[in-house]
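See below for the structure under consideration.
Complex shown without one protein chain; remaining protein chains in place.
This part shows subunit A:
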Amino acid sequence: MTVLFHTFQKIAQAYHNKTAIISDNKHYTYQALEQLSLQWSATLASLSSTPRVALLTEAPLNTAALSLAIAKLGTTCVPTNPQLTKEQLASGWQATDVSIVIYEQEFSAKVQQCMSLPSMESVQFINVEALIEQAKQGSSSIKSTEQNASDNKHTEHSSDQDDFIITLSSGSTGAPKPIALSQQSKLSRAQQSWQLYDINETDTVLCASPFFHSLGQRLFFVPLLKGCTLVHLKHFTPQRWLLAVENHKVSKVISVSSHLYALKDELLLNAKQLQSLKTIVTSSAPIDNHFKEQLFNAVGCDFHEMYGATEVATATNLYPKYAKEKHTSVGTPCPNVAIKILDEDKSELPCNSIGEIAVKSPLVFNGYYHKKQLTQSSFKDGYFLTGDLGKIAQDGFLTYVGRKKDIIISGGINIYPKDIETTIAKHQAVKEVAVIGVDDKFLGEVILAVCVAQFPAETDQQQAVKSLEKELRRVANKTLAPFQRPLKYYFEQSLPLTASGKTSKLLLREQYNSLDEDWSAPLRAMLFR
């Protein structure tokens, strides 16, 4: 009934004195984590017979203990992004029938705002401090046998297929989608990662992603259900990342591409301090093969490429042995996973045609919570429609092309920003790049490249930017088709990010559309004066 919790408990008992979590240089053992989760499950059970709990927590011990406590009760947990507005928070909690919100002190101002909303009247808000206090009182009054009886009352109707975690996806448009996953699915997904990346109890795993993001959840359960040590980074900076890896001898990393972008140069410069790293898993980060080879030679660290979605878990894996030969691919389907490429009418396309990636996986989600129609329309013959574009080669290797919505249509031609970003990102002075389409009355859209550049400190920055633009144009003219070449290059200090740490192209498009330029005026003047 509570398969995830019981798996954890077995591990916690086997490794009770081992460090489970390291955060801000504090170490917490498996025993401490188990005890806290048991206490909190008893406290939550005393508050409600079927608590549905939203988490506004960042401290990893709180997050891990609470999610495990909820797993023990066989109920549902909704990790939430504290950066959302009060209306967004309330609408997410309402959509997932949250009855209790547990928050850390630093979010109390935000919670006060939420409490004032009429829709939140029946929701109970509990500060983590108060929970600790209640747990202390509760533990002295509840005997262990009574505790078990009380737990059984909560779990007898639940099954391992019931919703355990609901992730509110940060979709680029519209309301967030509540993606529901069972305990069994979370456990199977962890098992999949152990197998793919050869993770065992001797590993130390770094988590630099928030728990409200599915990658963050994965990076909690993958180590904690196996007996590994989880090193948690609350806020990512390249310096903190490097220190965490060096100080705690991190061996396995699964990273969002924006972090790897930021780390790119640092990894090679700090190769000596990073000798503990065995594997970095990336998700279509535009890091070229030459760089991977350099890193392998300097650190002895493997790169795995993967492709996946919260709804279907990891769908493909590119083993390091294929990295050179298949450097544009995200690999072949994982065991028991099937992938098809579909056209606009949802019919299967032949090899090497670009279309929507559809995935059939035993690790599929339960559905979008209380959105039956949306769930049904997201599948075709048991295959989940990812909204991503890709193509499959004859030998089964998948290439990820981009988000369906990310396509730029200029002059009627479909243009995939990722191809252009990969070309630009190869330049050593380019730290990050996002290629976007902005509205143009003649061409429909035109291409802009927004770059974050990095020059040596003593360089004349203005001059350096001008030279860099010239160089990037030369590269584009040489390697990209005319319709793929950015019309303009812009240079920014940083790129806007979504809550989950991905570059927000939506914000970039808004920002550059607001310039309201007549982008194609020179062309029209020349051709159609």
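Note that a residue touches a chain if its C-beta (ideal position, glycine included) is under 8 Å from a C-beta of that chain, and two chains touch if they have at least 3 such contacts; residues count from 1.
Keep this in mind: contacts and distances are computed from a predicted model.
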Assuming one chain is omitted from the figure, identify its UniProt name from "Gluconate 2-dehydrogenase subunit 3", "Acyl carrier protein", "Molybdopterin-dependent oxidoreductase" or "ABC transporter permease". "Acyl carrier protein"
Who touches the missing chain here, A:G300, A:G396 or A:P522? A:P522
Among the options A:E58, A:D163, A:D406 or A:E469, which residue touches the chain absent from this view? A:E469
Write the list of subunit A residues that the hidden chain touches. 410-411, 443, 466, 469-470, 473, 476-478, 481-483, 485, 487-488, 520-527, 529
